[in-house]
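A protein chain is absent from this complex, but the other protein chains hold their places.
The block that comes next holds chain A.
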Amino acid sequence: MGYKIYINGIGSISAQEEDLFSRGSATIYRENIFPAISPNYKEFIKPMALRRMSKAIKMGVTSAKIALKEAKVEVPGAIITGTGEGCKQDTEKFLENLLDLDEKLLTPTSFIQSTHNTIGGQIALNLGCKNYNVTYTQNSVSLETALLDAQMQFNENPEIGSILAGGVDEISEKITSFQKLDGQLKLNPIKNLDLLREDSTGTITSEGAHFFVLSKEKKENTYAEFQSVSIKNVIKPETIINEIENFLAKNNLNSTAIDAVILGKNGDNRYDYFYKNLQRKLLKNKPQLAYKHLVGDFDTASGYAVFVAAKILKTSKIPAILKLNNVDCKIPKHILIYNQYLGRDHSLMLLSAV
């Protein structure tokens, strides 16, 4: 790979306001399922198009447009979307209609919009973009798979100047509550900021959309360099350190070069031990950060980690609310992101300052 990939624009919609970095304080929730904070979608999407869209589509289209505007890109060379569970709200509507109307007289809208690739399709329609458009559904490595494909697209197609890649997931009344039945969510409601102090099973969940404009060209407003992403569906806890050392070595780095690590800790005492070796050994003396106590855990929540890493690298500021330890770093150069869910679908991402 003889080129670098830069993050030139970011659109972030989550359960936290986008100005967390300047405000310093976080929005507090006392439920285990909480919604993303909606911007005024009418500023981004025409009312006649908006009326049919579920929240995932609204969040996806809006965050994509914010990212493109920031990067000053009108039509990207590719649109690559990751979504773990797709458009659940329309899926529920469609299935409820199917039951209520005894499998007859089904209305088309919710069916059409229930498919996972609706988000990428609606972004393309909105932009008039007829370029490469793919959606990946790979549980909690859906966003990472989209980013991996973006890297490959840059590699294989020298004509592509910029790619819009991101991840979207929404909550829905019924399907999200199945996670509770499955033991993926905490039994009793907790305060989100207490998540990482909890010693119980399950986590808290929410929704969000994060789109990134990746480009081979560094600009004035570039956030960071997107160095690499690695995905492994299964890793033994005792080999995590090895995996990370190998990943860093492939990027010509070692652990001493890492200035901060962002961990996908989600307060589930059955699986958070995957992060322990890393915290106690390899990156013991590095700033350790977490984010799921702010935005909940969902399949593409790691988009918030990429957003946070890019912001830290651009501003050299680490909000106290993200910190898991008291180690400080004045000017972070390399940030490692490690995430897993239910002990599966491990991902590593590396971002560097420009």
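Rule of thumb we're sticking to: a residue touches a chain if its C-beta (ideal position, glycine included) is under 8 Å from a C-beta of that chain, and two chains touch if they have at least 3 such contacts; residues count from 1.
In this text, contacts and distances are computed from a predicted model.
J.: Could you tell me which of "Inositol transport system ATP-binding protein", "4Fe-4S ferredoxin", "Cation acetate symporter" or "Acyl carrier protein" is the UniProt name of the chain missing from the displayed complex?
T.: "Acyl carrier protein"
J.: Which of these touches the unseen chain: A:S38, A:T109, A:N221 or A:T256?
T.: Only one listed residue reaches the unshown chain, and that is A:T109.
J.: Among A:M48, A:L99 or A:L181, which one is in touch with the chain left out?
T.: In the complete complex, the chain left out is touched by residue A:M48.
J.: What does the interface between chain A and the hidden chain look like in terms of residue numbers?
T.: 47-48, 50-52, 101, 105-109, 112
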